[in-house]
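A single protein chain has been removed from this complex, and every other one stays in its place.
And then chain A:
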Amino acid sequence: MNRFSYVRAASAAEAVRELADPAARIIAGGTNLLDLMKYAVEKPTRLVDITHLPLATIEDAPGGGVRIGALVTNAALAYDDRIARDYPLLSSALLAGASPQLRNAATTGGNLLQRTRCYYFYDPATPCNKREPGSGCSAIGGLNRIHAILGASENCIATHPSDMCVALAALEAVIHVEGPDGARAIPMADFHRLPGDSPEIDTTLRQGELITSVELPPPAFGQNHTYLKLRDRLSYAFALVSVAVGLNIEGGTIKKARMALGGVAHKPWRKPEAEQALEGQAPTLENFGRAAELLLQGARGHGHNDFKIELARRAIGRALSQAAEARPQSQTDKRIR
């Protein structure tokens, strides 16, 4: 690990001031940042410890939703009674991710800012446009089994690794941030970005902005939800493909549908057309198949990851069936039904 100075921020404003230095990094759980520092992918000259800020509570939000402090750990969030009751999709996605030890340390804000798990990004001996802009993409034409099938560019085919973020996308969360120009709110759909020609930039956060909380709108899906995660081993592995679904079904008709995919793109993948195609329709396999085609429109493999397109198509169908029948995927009994 490189040498750095350390400061404990006493307020969000102080943390924001510290971030004026582009070589400074915020640290909270540290589970991703310290890992990247050990690989010399991240080389901050200053770490700003925000763990003493009062951002670790889950509170009512105006309008009937809930506001989750940026420092709430993944474990505290997943097992919170209210979240488990009103937003079981979020609890489920969190418990599908990482390990109990990591969930005890990792925070809500840090999870949003996770970097990709692309092997080349982690390996400073290889070219990577995300790590070293302009150096090239080793995954294109290289080993790309875990890489993106949607929204990629000729510069980067990395995926966003988070499970939590896939659920937050389907739940239409809003990210609250504080920065040098004050506070603002960013809809989850706009928070992460596609790689385009600047894959080194993961999110739409501006220089100096600090995530303070994540707001969820009022609960909308009852038990008609699921988080289906497919991976190379049953636990403690990143998704090859994951699907978060929330449905609101009344009288045999889908009134509202929200779907997001994980493991397939540089951000949780949503497509409003696919959701609209379900709304007003009956929850049938035929309709689910049509929605899957729309959600996967434009999907493209890069060789090793070609299988993900068909895997995703089937996973979407299965997840929609699970949600429609109120049989959310168990994150303990991994059998997929």
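The definition used in the following text is that contacts are C-beta pairs under 8 Å (C-beta built on N, C-alpha and C of every residue); 3 or more make two chains touch, one makes a residue touch a chain; residues count from 1.
Note that contacts and distances are computed from a predicted model.
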Complex member absent from the view - protein name from UniProt, among "Ferredoxin", "Sugar ABC transporter permease", "Beta-ketoacyl synthase-like protein" or "Fe-S cluster assembly ATPase SufC": "Ferredoxin"
Where the unshown chain meets chain A, residue by residue: 1-10, 14, 17-18, 27, 30-31, 34-35, 38, 46-47, 49, 51, 75, 79, 98-102, 104-105, 235-236, 331-333
